[in-house]
Structure formats: structure tokens, C-alpha cells
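Excluded from the complex is one protein chain; the other protein chains are retained at their positions.
Our next item is subunit A:
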Amino acid sequence: MARMKFLCDADRCIECNACVTACKNEHEVPWGINRRRVVTLNDGKPGERSVSMACMHCTDAPCAAVCPVNCFYTTADGVVLHSKDICIGCGYCFYACPFGAPQYPRVGNFGSRGKMDKCTYCSGGPEPDLSTAEYEKYGSNRLAEGKLPLCAEMCSTKALLAGDGEMIAEIYKQRVLKRGYGSGAWGWKTAYRETVAI
């Protein structure tokens, strides 16, 4: 079985935000919710880099651990998914998530945040694969169709890599060796408790 991961090669990312847009369109994500975003570090200074970030589908996922209603589950591919039917919108997963991935349709006030929404690695939720119910709650299920997440698939510079962790780590490693530098696999240490050894 594959262990799905994301890796953003910040030396390639040009902050075009196409991944963000593609995700919103693919899953018809409501206004105000960003399953993926691009963060620019050292903006305007030498060494500036941009990193496209969404849910990293962590190992021993903090969100899943702290959820008071245990609504998360990890698929055989290592993808961290959750059930909106069980979620009570308490917001704890946002506090626990190192990457700010969980999103809420309403902004707080009286704890009425609504059901949490986050990147599904384009693989839906607990409903039957490719059902309407699944699409309405979680967006499309590309994994069930044998496709990888759209954000990475359509990334014009191939900065954003999605796929089996070992394979994308190997691709990244080759790149770094070839070009002679690399700013590292952002977030891997926190998400997977490992980095890509070059």
C-alpha cells in the first residue's frame, strides 16, 4: 500500500495560487474556506520562498487525536479523513493542527463554527465512493478514480508533489542532487517525523 504525502518544492513554487484555485473549483469549496493556500516566507527579502500548504495527512495525526468525538479515520493509503456527520465543530483540531488545515464555514461566535472542512487528498469521506452525498460534503473523490490530487497534478512548475511518500521523496532528492540546492521538505519533520535525507 502506498503512504500518500504532499511535498512542496519551495525552490520551484512561483506563488501562482493555481493549486488553491483548482482545489476550490474541483470540490466546490464554499466562500471563506481554503483547503490549500500559498504562504510566502521572507517576502521581499533575499531568499524569499513560497510554500503551498494544505493538510499534510500526518502520521499520528494531532487533529484525530484531540477530536472529542473521534470523527477522524486514516485510510489504507495514509490519508486522514473525517466524518462531518459526527463533527461538532469544536475547533480543537485547528488548535492541534501544525499546518492550520482545518477550516470552519462560520467564524466562531457561540461555538457555532459549523462542520469542519479540510483537504481530503481528493478522496472524499466516509460515504460510498463517488456518491452524491460524498461529493456534497467533501468534494470529488479522484483517488477512487485512480487519479492523484488535482492541486499537484496541475501544478505548472511541478513544485507541488503528491503521491506515495517514498516516491515523491525520491523525486525531490533527485532534483536537489541535480540542481545542487533545496530548501527542504517543508513540514515533513512535524507531520511525518522524518525528513528527506539528501
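By definition in this document, contacts are C-beta pairs under 8 Å (C-beta built on N, C-alpha and C of every residue); 3 or more make two chains touch, one makes a residue touch a chain; residues count from 1.
One rule holds for everything that comes next: contacts and distances are computed from a predicted model.
Novice: Hey, which one's the missing chain according to UniProt: "Glutamine ABC transporter ATP-binding protein", "Protocatechuate 3,4-dioxygenase alpha subunit", "Formate dehydrogenase subunit gamma" or "Isoquinoline 1-oxidoreductase beta subunit"?
Specialist: From the choices "Glutamine ABC transporter ATP-binding protein", "Protocatechuate 3,4-dioxygenase alpha subunit", "Formate dehydrogenase subunit gamma" or "Isoquinoline 1-oxidoreductase beta subunit", the unshown chain carries the UniProt name "Formate dehydrogenase subunit gamma".
Novice: Thinking of the whole complex, not just what is shown, which of A:4, A:19, A:38 or A:119 touches the missing chain?
Specialist: Touching the chain that is not displayed is residue A:38.
Novice: Given that one chain is not shown, which residue among A:53, A:80, A:119 or A:143 touches it?
Specialist: Here the residue in touch with the unshown chain is A:53.
Novice: I'm checking contacts with the chain that's been left out. Which of A:14, A:69 or A:130 qualifies?
Specialist: Counting the whole complex, the residue in contact with the absent chain is A:69.
Novice: For subunit A, which positions touch the chain that isn't shown here?
Specialist: 10-11, 15, 17, 20, 32, 34, 37-43, 46-51, 53, 62, 65-71, 83, 85-92, 94-100, 108-111, 113, 179-181, 183-184, 186-187, 189-190
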